[in-house]
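What you see is the complex with one protein chain gone and the rest in place.
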Amino acid sequence: MNWIRNIKSNMNSWAILSIVFIILILLPNLSIIFQFFSEPNENWAHIREYMLNTYIKNSLILVVAVGVLSAIVGSSLAWIISAYQFPLRNFFQWGLILPLAIPPYIGAYTYHGIINYTGVIQTTLRNQFGVTVDQQYFDIMNMPGTIFIFVIFLFPYVFTITKAFLARQSTSLIENARLLGSNPWKIYFKIVLPLARTSIVAGVSLVILEVLNDYGVVKYYGIQTFTTAIFQTWFGLGDLASAIKLSGTLMLIILGLLIAERVLRGRKRFSFTTTKVKLLKPVQLKGVSKWVAFSYATTVFAVAFIIPFIQLIYWATLTYEQFFSEDLLSVIGNTIMVALIAATLITIMAIVISNFSRLHRGLTAKLFPKVTILGYSIPGAVIAVGIVTLFIGIDKFMYQNTLVSSYVLSTSIFMLVFAYVVRYLAVAYNSIESGFERIGTSFTEASRILGQNITKSFFKVDLKLIRGAIFGGFILAFIDILKELPLTLILRPFNFETLATNAFQYASNEMIHEAAVPSILIIIISAIAIYFFHHVLERE
Amino acid sequence: MFVHIRDLQYRYSNSDHLTINKFNLTINKGEITTILGESGSGKSTLLRLIAGLEMPSKGNIMVGDDCMCSQSKFVQPERRGIGMVFQDYALFPHMTVSENIKFGLVKWSRKDKKARLQEVLELVNLEGYEKRYPYELSGGQQQRVALARALAPKPKLLLFDEPFSNLDADLQIKIREELRKILKTTGVTSIFVTHDQEDAQALADRIVILRGGEVSQNGTPEEIFGTDCDISDRIAVKPRVLSRT
C-alpha cells in the first residue's frame, strides 16, 4: 500500500526521463563493467607483474599533483577575480577559461615544440648568441612536464565552476569577513576554500578524469599510466578482453570514489536561500597588491594560452596555404554542427537528471546520477567499443528482422552524437548540479506551494536562477566535443571530418606544423563560444 | 474540525530516529495555532509534512474535507491549496514584488490578478512597492511580501516557518501584532512554528508544545502559561495543563 503510494507520487516525468536517460548511458558501459568480473586470461599475470605496479604509481602521482595544483590555481584565480578589482580583471573573467580551448595533447606538442632543440628558444640562443644549452634543462617530456601541461590546460574547469559559485553565493559571508578585518589570505583559506568545497571538488574531479583518460599527452611524453596499460594490452598484446577488464577496474574505482565523496558529504548543504542574492562587489585593489594580482593572472594566462597560441600561429604561417579549400569550410561546419547538437542534448539530459536527483529524497536518487560520470572516467577508445557493440547490435537486430535494408544507426552521425552524450554528460552535469546546489530547494518548494508543479516551477523559477550554470555546462561540453578525438575517429560516419580529426591526422604523423591550422580553428571557435557565454552572464 | 492530523510519523532516510512520532492535532477553522519547540524537536519537519514537501511514513492529514495524505494517497504540494511563509521567505530574486505575489494566482484572469494584488498589498501595507525587487526591500518588508504572496491565492491553510527569526527585536513585536490582525481579518486558519515563547503567546489561539517529535502539551496560551505572569517569568513557570490528546 504504502510503497505504491510512494512510487506513484515520485513518478513524475522528470523521474521517468531521468531513469530512461540513465539507462541509455548505462547500456554501453555495462559491458565494460561486467568485463571486470570476467576470468583473467593468460596475459593477466604478465600485465599485473610488468605493467600495473609502476603504471598505477605514475597515475597516482599525476592525479594527486594535477588535482592539487589545479585546485589551487583554479580556485585562487576564481577568488581573486570574484573579490577584487584590478587591471584587465574583466577580460580575465572569461580569458582564463580560454586554455580549455587548447586540446592538451596539442598543448603538449606545442610546448615541446617551443622548448626542444629546434624550438624557438634554443634556436634563438644558438643562432643569435651561439649558445648551445644542456638538453637536460630544456626537457619537458617528463613527469613534472606532464603535470605542468595538464594543470595549465585543465585548471579552467576548477576556475569556471568555482567562480560561478563565488560570484553569486557568498556575498554576505565574505563581506562580513571583510568587515571583521580578515586579510585576503585568511578569507581565502578560512572561508572561500571550505565554502566553495563542492564546486572545487566538482571542478577537480573533471580535471582528474581528463587526466586519467588521456592518452595523447602521456604517450608523447613517455609517461606510463594506467591508460598506457590499457592500450598496451589492447594494441600491443592484441588482448581487448583484458584491456576492457582494466578499464572496468578503473571505472569501478572512480565510481567508488565518487560515491564515497557523495556519502561523506551526506546531508551537509552549502546553499543559502536568502533573498539577498546579490553579486559580490569586487573591492578595488591598490598599490602593490593590485599589481601582484594582475601579474599572477597575466602569468597564468600567458603560460596557458598566449605562448602556445602564438607558437601555433607561427607554425600555421608556415603551412596555411594547403588548407584553403572548400573542404575546410565543410569541416568547420561539421565540427560546429555536431558539437552544438550533442552539447544541447547533453545539457537537457543533465538538467533533467540533476533536477530529479535534487528534488528526491533518498540515497538512490543521489547516487544514481553518478553513473553519468562513467563515460568520462575511462579512455574514449574503450567507451567506443561499448558504443559500437550496442549500436551494431541494434542495427543487426533491425536488419535481421528486415526493418531496415542496411545498418542505419551505426552508419549515421547518430552513433557519434550518442557517444558524445555518454562521454560528456558528466561535464555539463557537474556544472549544472553545482548550480542547483547553490540555489538549494526552497525556491522550488515555494513555487510548488504556490500551485506550480515541478516542471512549471523549473521553467519559471529554477531555470532563471541557474541560467549561468546551465550555459556554463553547455559551453564546457561544447568545447570538449570540439576537441574530442578517440570517439570521433572511430565512430564517425564515412567521409566525416572534424577539426579535431584533421589536427590529429597531422599530429599523429609528427607534423605539428600542419596540425596548427585546425588547432587554431578549434581554439578560435571555442574562444567565441566562451566569450558569448561570458557576455550572457554579464548581462544578468 | 478543519485540520485533522492523525498518528503522523516521519523518519529521515538514513536515520533510525523518528523525527515525528505519533503526532495528533485538530484545529478549528480560523484558529491560529502555534507549534512551539526547540530546534531539533521536529517542528519544521511537521510543517513540511503538512505542506506536502515531505512524505510521512505513517498517518493521515485532512484539511477541510480533503484527505491530503494517507496510506494510499499523497497529494502533491502544488495541489493542496495550502500557503506557506518560509523562514528565509524564499522570495524569487528575479521577480518584482508584484510578480512574486501574482505567481501563485495560477488560473486567475488578468483583471482578477490585478485586483487581488492590490488587495493583499493593502492588507500588508505595501502599496506602491509593486515594481521593487526583493533585494531592494528591508527584512520586514520582505517578510510582508512573503505573507502577501502566501495569502494571495486564498489558501485554506497558512503555514509559517519561524517567521520572525530573521527580524530584529522591535520589528518583531510590531510585525507580530500586525500579523495577528491581518490573519484575523482574513479569517484564514494558520499554523506557526516557532521556538520563541513570546511569539507563541502573542499570536496563538492555541499552543502545541513539541518535544522529540511528540506532542508534550496542547492548550490555549492561558492554559499553558497562565494569565497573570509576565513573559519573562513564563519561561520558568511549569505549565499547569497537560496535553489533552
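Order of writing sets the chain letters: A and B. Residues in each chain are counted from 1.
In the analysis below, a contact is a pair of C-beta atoms (placed from the backbone, for glycine too) under 8 Å apart; a residue touches a chain by one contact, two chains touch by 3 or more.
Here is the rule we go by: contacts and distances are computed from a predicted model.
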Could you tell me which of "Fe(3+) ABC transporter substrate-binding protein", "MxaD family protein", "Thioredoxin domain-containing protein" or "Monovalent cation/H(+) antiporter subunit G" is the UniProt name of the chain missing from the displayed complex?
"Fe(3+) ABC transporter substrate-binding protein"
Among shown chains, those touching the left-out chain:
A
Residue among A:Phe34, A:Phe189 or A:Phe235 touching the omitted chain
A:Phe235
One chain is left out of this view; which of A:Arg89, A:His112 or A:Arg448 touches it in the full complex?
A:His112
May I ask which residue of A:Ile72, A:Val303, A:Ile490 or A:Ile524 touches the chain that does not appear here?
A:Ile490
In the full complex, which bits of subunit A touch the chain not displayed? Write them out.
43, 46, 50-51, 112, 116-118, 122-123, 132, 135, 139, 141-142, 219-222, 224, 228, 231-232, 234-240, 315, 318-319, 322, 341, 344-345, 347-348, 381, 384-385, 388-389, 392-393, 395-396, 399, 404-414, 417, 459, 463-464, 467, 470, 486, 489-490, 492-496, 501, 504-506, 508-511, 513
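Everything below uses one rule, namely that only the chains that are shown with their structure count from here on.
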Complex contact set, residues of subunit A against subunit B:
1-2, 4-6, 8-9, 273-278, 361-363, 442-443, 445-453, 457, 460-461, 464-465
Please give the residue numbers of subunit B that touch subunit A in the complex, ascending.
12-14, 51-55, 57, 71-74, 76-84, 86, 88-94, 103-104, 106, 134-135, 142, 149-150, 153
